[in-house]
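Structure provided below as structure tokens; questions to follow.
Missing here: one protein chain of the complex. Every other protein chain is in place.
Let's look at chain A:
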Amino acid sequence: MLAPATDEALLRRVERFIYREARLQDEHRYEDWEHLWADDAIYWVPANGADIDPEQQMSIIYDNRSRIGVRVRQLLTGKRYTQEPKSSIRHFVTNIEIVGRSGADIAAACNVMVYESNLRGETIWAARTDYTLREADGALKMARKKVALVNNDKPLYTLSFLI
């Protein structure tokens, strides 16, 4: 059992990580964002609920580490037209909690709202986000990130910024 003071310090560290990730996304710092991922990472945005089996059912995003790299490199071409011009976005992150520990893995969760403005207009996205964070070389890395949009069972506009 961790002492409360250690718990508090870890929560602060996790919060700083999540806020920084949000800022990198808001600022479209694609390569810096890619560096946050662990080598065996999974980036998952499910469709049709939060509990589908992504190995059997369609997800909006279900990227392994290699595909995360493709996603970033496509954005970096400057010809990913849905992000040229880039969406103006702001992530609002709340309700950050550490919900579990297992070895070096830290399970954290939060609520996220994203306000997007692009050529089409303005769109509000909201999600429950689950992280598995892992200590590596003195820094936290994302081993897994799951973004369960509250309306992922409905028709969604293009989601081409980093969520």
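Keep this in mind: a contact is a pair of C-beta atoms (placed from the backbone, for glycine too) under 8 Å apart; a residue touches a chain by one contact, two chains touch by 3 or more; residues count from 1.
FYI, contacts and distances are computed from a predicted model.
Determine which name in "Ring-hydroxylating oxygenase subunit alpha", "ABC-type dipeptide transport system, periplasmic component", "Sugar ABC transporter permease" or "Carboxyltransferase domain-containing protein" the UniProt entry assigns to the undisplayed chain of the complex.
"Ring-hydroxylating oxygenase subunit alpha"
Contact with the hidden chain only, please: which chain A residues?
Its contact residues with the unshown chain are 45, 47-48, 52, 55-63, 67, 70-71, 73-74, 77-82, 119-121, 153-160.
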